[in-house]
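Structure first, commentary second.
Removed from the display is one protein chain of the complex; every other protein chain stays in position.
Chain IDs A, B and C follow the sequence of writing; residue 1 opens each chain.
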Amino acid sequence: MSTESVLPPAELQRLMHSGVPLAAAFDIGVEAAGAGTIRVRLPFKPDFLRPGGTVTGPALFALADLALWGVVLTRLGREELAVTTNLTLNFLRKPPPRAVIGEGRLIKLGKRLAYGEVFLYSEGDDEPVAHATGTYSIPPR
Amino acid sequence: MSTESVLPPAELQRLMHSGVPLAAAFDIGVEAAGAGTIRVRLPFKPDFLRPGGTVTGPALFALADLALWGVVLTRLGREELAVTTNLTLNFLRKPPPRAVIGEGRLIKLGKRLAYGEVFLYSEGDDEPVAHATGTYSIPPR
Amino acid sequence: MSTESVLPPAELQRLMHSGVPLAAAFDIGVEAAGAGTIRVRLPFKPDFLRPGGTVTGPALFALADLALWGVVLTRLGREELAVTTNLTLNFLRKPPPRAVIGEGRLIKLGKRLAYGEVFLYSEGDDEPVAHATGTYSIPPR
Partner (left out) sequence: MSTESVLPPAELQRLMHSGVPLAAAFDIGVEAAGAGTIRVRLPFKPDFLRPGGTVTGPALFALADLALWGVVLTRLGREELAVTTNLTLNFLRKPPPRAVIGEGRLIKLGKRLAYGEVFLYSEGDDEPVAHATGTYSIPPR
């Protein structure tokens, strides 16, 4: 199996920004991509705060969801109609007001369903602030 | 047990908008609240689209997450530092480009953890587009 | 939509016991079934204990999983090859050493996937000890 992404990071980011306006509004970036792996980045914005001065869950969810969507596309190419079937987000530490990095990988790519996980880190930290797992439904070809 | 919310819907909405800028940016409204129940509303915005012309996951997640936070506050009052421990979002039908209603209820309120569920509906439809379950951690008093 | 189960409770229980030896070993019973609803029962056995004198998670999971399988069959009939895609079990209260009742219902029945929830109760109690949600994959016909 090739270790190269079918789509380069810049193309994945372009697809995210053109297909998902929230990804563009949040300035989510694709920093790296391999076949079944992806690194995405959410810059910090004051709009992402929640009580306690930490990054709000929906911003983390957006990053995790787009990481999983992107990681499916690293293997399938332009399959923008892949849709989330479910996504579970576990919060592990309070994310300080700083950029968040998502490291995603595909665990299983089937004909109908794909499954992967994403670890989210505050930029510069080694301990994850959150962990997501999710299933995507792949449209019949 | 009283069936009245400790906080009226307008006050819950005010807390959401002042504490969580994304809730204000998304114009999330609190339409009704009882002791352990809440109805929230996400108006449609073109920014919420995703490929296929449906409402994007992160917008649904934001609504579900705020519904669960709000439903905890209907029982505990101003406990803004309650934080999500985990949230699972299951997508059931493609949500058309229309407002989304969230009907949340608290299933268990313990000393340390609260657990609830939210059904999300396209406004005017009876069949849910998504279902969320989540756990909130309650800070020690 | 009919409110009657395609299969009567006794037939659902027979399918569970013949197809899933663990269901027979655990003496799981089907007490009632409608179109998209089911009530199952796990009798207490000393083998189900865990430290603290409560009912162990795997026994609750078995009951929830079979409830969801059964509830799919209340609508589809003999579709024993429906398989769990994922199941999330949330534990809400410590279940005392007593029979456990599962009340399951189908939330969505699609062509490829079915999704439902199960509330688990200690027999005679009104407050749930656990809540499960799960997705089943339906084989192509």
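Here is the rule we use: a contact is a pair of C-beta atoms (placed from the backbone, for glycine too) under 8 Å apart; a residue touches a chain by one contact, two chains touch by 3 or more.
Values in this document were obtained by computation on a predicted structure and should not be read as measured data.
Participant: In the complete complex, which positions of subunit C touch the hidden chain?
Facilitator: That gives, for subunit C, the contact residues 19-22, 25, 46-52, 54, 56-59, 61-62, 65, 80-81, 83-91, 94.
Participant: For the chain that got dropped from the picture, name the residues of subunit A it touches.
Facilitator: 88, 90, 92-93, 107-108, 110, 115, 117, 127-128, 131, 133, 135
Participant: Name every residue on subunit B in touch with the hidden partner chain.
Facilitator: 85-86, 88, 112-113, 135, 137
By our rule, only the chains that are shown with their structure count from here on.
Participant: For subunit B and subunit C, let me know how many angstrom lie between their CA-based centres, rounded off.
Facilitator: It comes to 28 Å between the two C-alpha centres.
Participant: Return the distance between the CA-based centres of subunit A and subunit C, expressed in whole Å.
Facilitator: The separation of the two C-alpha centroids amounts to 33 Å.
Participant: If you average the Cα atoms of subunit A and of subunit B to get two centres, how far apart are those centres in Å?
Facilitator: Roughly 22 Å, centre to centre.
Participant: Among the residues of subunit C, which are close enough to touch at least two other chains?
Facilitator: Within subunit C, the residues that touch at least two other chains are 88, 135.
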